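The complex appears here without one of its protein chains, the remainder shown in place.
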Amino acid sequence: MIRINCPICGLRSETEFTYGEDASVTRPAMDESAAQPWLDYVFNRDNPRGWHREYWHHAQGCRQWLVLERNTLTHEIGTCRLAREDAA
Amino acid sequence: MVEVRSPLRERITPGQFGAPGDAGVVLGNRTLAGLWQIAGWSDFDEAADPVLQALGLTALGSYRQAQQAAGVRAWRTAPDRMLFETPQDLTPFNSAALAVLDLGHARTCITLSGPIARDVLAQVIAVDTAPDVLKPGMFLQTGLHSVAVLVHCTGPDAFEILVPVTWAESVWDILFENALPYGIAVREAA
Amino acid sequence: MTHYSAFSVFRHALRGNKTWGRAWRDPEPKASYDVVIVGGGGHGLATAYYLAKEHGITNVAVIEKGWLGGGNTGRNTTIVRSNYMMPGNTMFYERSMKLWENLSQDLNYNVMISQRGQYNLCHSPGQMDAARRRGNVMRANGIDAELFDRAEVRRRLPYLDYTENARFPIHGAIYQSRAGTARHDAVAWGFARGADRRGVDILQQREVTGYLWEGGRIVGVQTNRGDIRAGKVGLCVAGHSGHLARMAGLRLPIETHSLQAFVTEPYKPLVDTVISFGAAHFYISQSDKGGLVLGGDLDMYNSYAQRGGLPIVEHTLASAKALMPSVSRLKLLRHWAGVMDMSMDGSPFIAKTPVDGLYLNGGWCYGGFKATPASGWCFAHTIARDAPHADNAEFTLNRFERGYQIDEKGMGPKPNAH
Partner (left out) sequence: MKRLDQGGRIDRSKPLNVSFDGQSLPAFAGDTLSSAMLAGGVSLVGRSFKYHRPRGVFSAGVEEPGAMVHLRSGDRHEPNARATVTEAFDGLVSTSQNAWPNLQFDIGAANTWLSPFFSAGFYYKTFIGPFKHSTKFWMMCETVIRKAAGMGRASLLSDPDRYEKRGAYCDVLVIGGGVAGLTAALAAGRAGAKVLLVEQDTALGGALLSDPVGGAGDAWIASVLAELQAMDSVRILTRTTAFGAYDGDTYALVERVTDHLRVPEDAQPRQRYWQVHAKRAIMATGAIERPLVFGGNDLPGVMLAGAVRTYLNRFAVLMGERAVVTTNNDSAYSVAADLARSGALVTLVDMRAEVAADTRARAEKAGVFILTGHGVLQAKGGKRLTSVDVVPVDRGSRTSGAVRVIPADVLAISGGWAPAVHLWSQRFGKPVYDAASGSFIAPEDPDKPLQPAGICAAAASLEDVITQAMRRGAEAARATGATGAPGDSPAAFDTGAFWQNDLSPNWAVFDAEGRCKGKAFVDFQHDVKVSDIDQAHLEGYVSVEHLKRYTTLGMATDQGKLANINALSRMAELRGMAIPEVGTTTFRPPFTPITMGALVGHEHGRHFRPTRLSPLHHWHAENGAQMTEAGAWMRPWYYPEKDEDLRAAYIREATHVRTHVGIIDVSTLGKIAVQGPDAAEFLNRVYVNGWKTLAIGRLRYGVMLREDGFVMDDGATARLGEHDYVMTTTTANAAKVLAFAEHLLQTAWKDLRVHVTSVTDQWAAFAIAGPKSRALLQTVSGADLSRDALPNNHWTLAQISGVPVRIHRMSYSGELAYEVYVPSGHAAHVWEALLSAGDDFELRPYGTEAMGALRIEKGHVAGPELDGRTTLKDLGLEGFASSKKPFVGSVLRKRPVLEDPERPTLVGLEIDGDTGAKAGSLLFAANEEPKGHGDGWVSSTTYSPALGRNIALALLKNGKARTGEEIRVVNFVGGEDLKARVVSPQFFDPEGDRQNG
């Protein structure tokens, strides 16, 4: 049971959340008209063994999207912050 | 005024159910006096202020502690969102800086109380319900049978659960089912 | 090497079973091979087998980090079927089914293909329509499929929940009678023995740590126990494709996720077929030993940890009880997980990569086991001829750029939704 420390709601079980996607890929700007940046954003992944930045949605809580650091080998949890406050 | 019909009207039969003896749990249903969401952006503090003042509140509050004023309950549900139970019409506060939304028909309130209420709650939500953790006046947003609800601890053994009306029967059934071994008194809807 | 038969078992038994030879050798590696296959699971071993058998390429090594068959080959729920609807998939999986049907004979190793059929249950008129479309595509491509209504499903599978109490009533099912199960370990061992007999070197306990390059071309692999040169290098490392591709400078449309599997205590025959629930990701069958084998949904987050999370355990068992209420009093014996290459459209890759000398077989999502023979067969063809066979022609890496998404479920580019 992954336990996520939601900055709004506190430590909660993963069952309240929905896993979103890789947060290390950046959505191109709306006016980006070349295909490659969109292909990279939508399809291609680093898929790291180890630390991974990823989006989780607190769908059964405060409905905030979070950026969570999590280790894909050990399931260790790192920092968790609101996506809207995430600098990267 | 046309009466607001509870989504649990067909579900609730007052009486005594489950294990015999004194009821460990009292279940009931209350129609909200009115429910409003306000939402803003980076200047939410400022934008929300007139609403808070009108309702007799002073601050946005924390994400854990509910606020009370005369006839008003307030919950800070997100950095830029609050929810109020109030009979007052907040539409006039709607502006470019503050989005006001009427959710008065969107939720119904299931009341859960009694000496075993905390145990029943521990069976249906994945959050610690111990008395030293979930104290009177505190609230939380969580999933109950996969339904997003707001649980407000209103007393040492008393809780109010705000449930989306279309899911209300399922949530009621699950609470009822989980309370059976303790004996349930079901109250007339208020 | 002994030819396996009832007679050979009898003969060895009379000698106290002390005279059996090795099923495959444990050779010293050569300095160089025509083809090096990375990954000693079913797909890698099958590729080596078919390289030797179909293309006469026997100077082949299979390099395995651990013990062969120890990845997803030995962790799956052993289901074999060919009920695919999308062009690009349909004939590939049917090739696999045809290879399965003769695999024990071909390998002289009983991989226990048991065609006890598979039901995909439907729980709404819409699901029945979707099942009909799938069934029709199968039939139009010469693959067996039948559509059953509720009454027929009830007659055949009386132990499912047909009461008013069922949350998602059963409307019917699509059935493939040739589908079934195989003994997963035996598939790896059978291919290993078959490949070894044809001269392939199987090198276990050897981990690939990098590639040997010459002028932008891959000419071999570095391993933790020395370099090995190769004319061509083929990756068959589903679950870890992204990792090995990144060593070659490639970023793949793949994420790695954990998929769990479950087995109960053994019981006398109860479920004589494979049943997929249509209202949740769940399927059930019963092994020859008697354990009910259950499969569920992915743990939704990226993971390389070969162990599963509790929420999916609960979901899977709840699905089991929803489908078949009597399992409630039966006991779960063991659950485990494998790591899957989840591709962006749910379909695999069997293709040359943009890197010269490097070939990729991966992206199998949940469906790798059933594909094992055809995957090896097509990958061998692709490596040997430097061009795909018609049956794997669409399993390219550039199909996303072209827009040719082979999306059986219509879920879009969400790897955990396929």
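Chains here go by letter, A, B and C, matching the order in which they are written, and residues are numbered from 1 within each.
Keep this in mind: a residue touches a chain if its C-beta (ideal position, glycine included) is under 8 Å from a C-beta of that chain, and two chains touch if they have at least 3 such contacts.
Nothing here was measured: the structure is a model prediction, and the numbers come from that model.
A.B. asks: Using the touch definition from the header, name the shown chains in contact with the chain that isn't displayed.
C.D. replies: Taken over the complete structure, the missing chain's partners among displayed chains are A, B, C.
A.B. asks: With respect to the chain omitted from the figure, which of C:His281, C:His335, C:Lys352 or C:Lys370 is a touching residue?
C.D. replies: Considering all chains, including the one not shown, the answer is C:His335.
A.B. asks: Looking at the whole complex, which of C:Lys30, C:Arg139 or C:Arg385 touches the chain that is not displayed?
C.D. replies: In the complete complex, the chain left out is touched by residue C:Arg139.
A.B. asks: May I ask which residue of C:Thr47, C:Asn72, C:Ser114 or C:Asn361 touches the chain that does not appear here?
C.D. replies: The single option touching the absent chain is C:Ser114.
A.B. asks: Identify the residues of chain A touching the omitted chain, counting contacts across the whole complex.
C.D. replies: Spelled out for chain A, the touching residues are 1-3, 13-14, 18, 20, 23, 27, 30-35, 38-39, 41-43, 55, 57, 59, 63-65, 75, 77, 82-84, 86.
A.B. asks: Given the full complex, what residues of chain C touch the hidden partner chain?
C.D. replies: 4-6, 8-10, 12-14, 16-18, 20-26, 66-67, 69-70, 74, 87, 90, 98, 101-102, 104-105, 108-116, 123-126, 128-137, 139-142, 145-147, 158-159, 161, 165-169, 174, 180, 183, 185-186, 189-190, 204, 264-270, 279-280, 286, 288-290, 307, 309-310, 313-314, 317-322, 325-336, 401-405, 407, 409-413
A.B. asks: Spell out, residue by residue, where the missing chain touches chain B.
C.D. replies: Touch with the absent chain occurs at residues 1-7, 9-10, 18-20, 31, 37, 39, 41, 80-81, 94-96, 99, 101-107, 119, 122-123, 125-128, 130, 133, 145-147, 164-167, 169-171, 173-174, 177-178, 180-181.
The rule is short, and it goes like this: only the chains that are shown with their structure count from here on.
A.B. asks: Distance from the CA centroid of chain A to that of chain C, rounded to the nearest Å?
C.D. replies: 29
A.B. asks: At least two other chains touched by the same residue of chain A: list those residues.
C.D. replies: Correct list: 13, 15.
A.B. asks: State the interface residues of chain A toward chain B in the complex, per the touch definition above.
C.D. replies: Interface residues on chain A, with respect to chain B: 8-10, 12-13, 15-16, 59-64, 82, 84.
A.B. asks: Taking the touch rule as given, give the residues of chain A at its contact with chain C in the complex, in rising order.
C.D. replies: So the residues of chain A in touch with chain C come to 1-2, 13-15, 18-19, 21-22, 35, 39-40, 42-47, 49, 52, 54, 70, 72-75.
A.B. asks: Write out the stretch or stretches of chain B touching chain A in their complex.
C.D. replies: Going by the criterion above, the answer is residues 63-64, 77-79, 126-127, 140-143, 146-148.
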